[in-house]
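To keep things clear, I will list the structure first and then write my remarks on it.
One chain of protein is taken out of this complex; the other chains stay put.
The letters A, B and C name the chains in turn, as written, and every chain counts its residues from 1.
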Amino acid sequence: MFTIGVIGCGYWGPNLIRNFFNLQNADVKTCADLSEKRLDHMKQLYPSLQTTTDFRELTGDTGIDAVVIATPVSSHFPIAKEALEAGKHVFVEKPLASSPEEGTQLVKLAGEMNRVLMVGHTFIYTAAVNKIKDVIDSGELGEIYYVSTTRVNLGIFQEDINVVWDLAPHDISIMNFILDAQPISVSAVGHDYIRSGIQDVAFLTLSYPESVLANIHVSWLDPNKIRRTTVVGSKKMLVYDDVSSLEKIRIYDKGVTVTPHYDTFGEFQLSYRYGDISIPKLDDAEPLKIECKHFVECVENGASCRSSGAHGLDVLLTLGTSDRSMKQGGAQLTIEYPEL
Amino acid sequence: MFTIGVIGCGYWGPNLIRNFFNLQNADVKTCADLSEKRLDHMKQLYPSLQTTTDFRELTGDTGIDAVVIATPVSSHFPIAKEALEAGKHVFVEKPLASSPEEGTQLVKLAGEMNRVLMVGHTFIYTAAVNKIKDVIDSGELGEIYYVSTTRVNLGIFQEDINVVWDLAPHDISIMNFILDAQPISVSAVGHDYIRSGIQDVAFLTLSYPESVLANIHVSWLDPNKIRRTTVVGSKKMLVYDDVSSLEKIRIYDKGVTVTPHYDTFGEFQLSYRYGDISIPKLDDAEPLKIECKHFVECVENGASCRSSGAHGLDVLLTLGTSDRSMKQGGAQLTIEYPEL
Amino acid sequence: MFTIGVIGCGYWGPNLIRNFFNLQNADVKTCADLSEKRLDHMKQLYPSLQTTTDFRELTGDTGIDAVVIATPVSSHFPIAKEALEAGKHVFVEKPLASSPEEGTQLVKLAGEMNRVLMVGHTFIYTAAVNKIKDVIDSGELGEIYYVSTTRVNLGIFQEDINVVWDLAPHDISIMNFILDAQPISVSAVGHDYIRSGIQDVAFLTLSYPESVLANIHVSWLDPNKIRRTTVVGSKKMLVYDDVSSLEKIRIYDKGVTVTPHYDTFGEFQLSYRYGDISIPKLDDAEPLKIECKHFVECVENGASCRSSGAHGLDVLLTLGTSDRSMKQGGAQLTIEYPEL
Partner (left out) sequence: MFTIGVIGCGYWGPNLIRNFFNLQNADVKTCADLSEKRLDHMKQLYPSLQTTTDFRELTGDTGIDAVVIATPVSSHFPIAKEALEAGKHVFVEKPLASSPEEGTQLVKLAGEMNRVLMVGHTFIYTAAVNKIKDVIDSGELGEIYYVSTTRVNLGIFQEDINVVWDLAPHDISIMNFILDAQPISVSAVGHDYIRSGIQDVAFLTLSYPESVLANIHVSWLDPNKIRRTTVVGSKKMLVYDDVSSLEKIRIYDKGVTVTPHYDTFGEFQLSYRYGDISIPKLDDAEPLKIECKHFVECVENGASCRSSGAHGLDVLLTLGTSDRSMKQGGAQLTIEYPEL
């Protein structure tokens, strides 16, 4: 039996506890939180669970194989570091850490300790995002031109991170996954309307290899939740609307094909192909369940981790570079990937 | 009777001819086009119309008060210049000219000749855009934070202009009109996927006074036509969907208000106000008819021109600066407005 | 050249004139209307057109091969009768006549005179309705279970006919066409809220052969235009939304299949198949153009007429029986089809 300790029982932790509890080959032994009230609530839901306000009781417990971290972002690094140093496998909520430097340290440390370090980029475990990847990989969309995403809502305002760090990790993680690539450069423009110094609206433009552009719009200020990703290819276009319950993915079979012929007046015509729209049926499985199961498999069978520390670090590096670009008024900055 | 000559009877010219014909106090005397076939077609539709392949027969006709120009963009400048110099009032399709320099010359010339120079920015004559302006001016949205627009479709590819020059003039004209302001700076990123050297996708970020941001996404590559403008304010949000026939404007009565209180742990809460959505009924009048009528009024009554040469020049300057920004990889460039 | 006279230049007549004018092998010689003003307007649009206030100038003109009738419903019968008796082919707007008896007379008369009698059931010339018929005929939907239609809007209230006669002819014509069948019986319930004695809302239930049910909801009182037809089959369901411009037809690949197995407790399980949704691209051709062309072909080549007098009479018989059912409080009445 694979034994887990969970640190942080606030907003997201209980979901992780529930999912790990429901796995047949895993057990949650202990959970930690600074709030006694949250611990009491966990105890009520899972009477067998041990609780503590000191996370070191988990990292120091030799009966615990892996630590799951669902605390505020600023504490990801110190806790994950201590857990890895104690020889634990680590599952940490996104983003991996507060800075690229911290993230780099964690990835290196996990390598040195030969432990699994996984980041909770849940979207890449959804049926929708995996369908998108399959469609792209199959060549159905043709050559990918650009990706455009909108992730806006009335925000759960964060005191320690801006809207880019809050929402864009989803988009960057999804894009890196479906394009199977890392962005080369980023330019970002944002503004802080509500709380001085913390951007609540931002527009990012990423350049990927092979001339693929990506545009990300994130906001905490829009009173209409939108979660939309558009992938435009040379043959078809795919639109992923995560707010829709039944029609998350639409594939538009239309495209533009350049005609080879130009007449003597230098005019040219582009032939248009308009076609059907299809809305594929997706599976209903809970992505968090798949993610938790995947973590156990990575530890037990050494499976390659889909949202590995390295994947999480790529996201962090893009976030860090975006912050610098925003400070420089939207300058296009190359993302520097460290040797690992 | 106000007498008009129309130059260019291709894609858009016939619409202008029809609308001016239907005005009671205006008459279309002559139309010019390089194609005899188009002229024959116009003659068939309007037997009273005189036709010519030489536009100078219009600019040189003392019986013509005003010239309407609906030719390819590159010829706007020379024809408009000649018409103004001949003492004609000029209505020219958007964009005003091929470059800010040309546009500046035309605006100055119109001033010197004391003639009306109007640009065919039709959107600011629509019921929807005027409703938006009214809503903003009334303060219903609160302080404006940012505007975001998407104008994408499978393109009518142009051989001489890129997607920014083709589609973004609508957005810039609308934004300048509803915000009653000129953008201070612009950064733009684009790419040429289909025809080398001509951007078919672009993302622009504009900074307006009072910290209002604007983001424009234009594309010729998306096989699903979108015409969406979102205006986010401190109190409400307005979404303008020009593709919808019956529900073009939606106003979301939701907002975020910062609560003054922070508890001892430094946490803070933002109170959310969620409210009703309203979809106002809009008038059905054809905007082109209103625009044509407005042109006649400007000439006859000296009315202040809503889409004046100066308005069209502001758009041109933004387009020109966007082109330079795209060449510099998305640099944020200040827009230089000339003395007029 | 096939020569046509058009009687009635009000709401729909000008559309018919325009379409027949645009056919290469047909000519509109004369049009008739009681209003001189309408005739002047037609003359202005088509200078070659002869006009008259006396429709007998058309039926009596040996230079006219066919008469197109777009007058109020109550005059369809006398005019069509006179035209057929004069040896003209006749195209009459829907519904064919004011009563089944009149309709029967016209169909018989056309047979005796060996002339084409066609009714303007335009919908069965649309790309959408023909796509539905193709999909049904291909077996893609499986066995057809039932059809349900909603055709509601704020009405153009008619003084001489009720909402069933105004709107339901479309639905009955479409259903008879796509099912390739005649309804066996009908029950109808309606009410007259606005004008006493003229139903403005009604619900009809039709029984077709092979246990196919059809339900029709028509109303002049709904301030939101709906044009929706749902065809439910054993394998798939098709929804036709005529208000949608780009997504008129959706095919839901889901169905219910009875499992053969029942366990010992008498319970049974139905296996569900949920699948993709597809939105086929439809052609954009104007149905009225296709309809007018079809009329000429029927006359010239003896093509079998898709919306023949007999088809129009089936619709009339259903309307007449519906009226009787409404008077009897919704009694299910068998539709009596006359020997022709």
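We adopt the following convention: contacts are C-beta pairs under 8 Å (C-beta built on N, C-alpha and C of every residue); 3 or more make two chains touch, one makes a residue touch a chain.
This is a predicted model, so every value here is computed, not measured.
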| item | value |
| --- | --- |
| Among C:116, C:132, C:237 or C:288, residue touching the chain not depicted | C:237 |
| Which residue of C:220, C:240 or C:295 touches the chain not shown here | C:220 |
| Footprint left on chain B by the chain that the document does not show | 247, 253, 274-281 |
| Touch residues of chain C, complete complex, unshown partner | 145-146, 148, 154-155, 157, 159, 187, 189, 191, 193-195, 201, 203, 205, 211, 213, 215, 217, 219-224, 230, 232, 234, 236-237, 239, 252-256, 258, 266-268, 270, 272, 274, 329-332 |
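The rule is simple: only the chains that are shown with their structure count from here on.
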| item | value |
| --- | --- |
| Chain ID, smallest distance between chain and overall C-alpha centroids | B |
| Centre-to-centre distance between chain C and chain A (centres being mean Cα positions), rounded to whole Å | 54 |
| Approximate Å spacing (C-alpha centroids) for the pair chain B, chain C | 43 |
| Chain centre separation in whole Å, for chain B relative to chain A (CA means) | 39 |
| Interface hub residues of chain B, defined as touching at least two other chains | none |
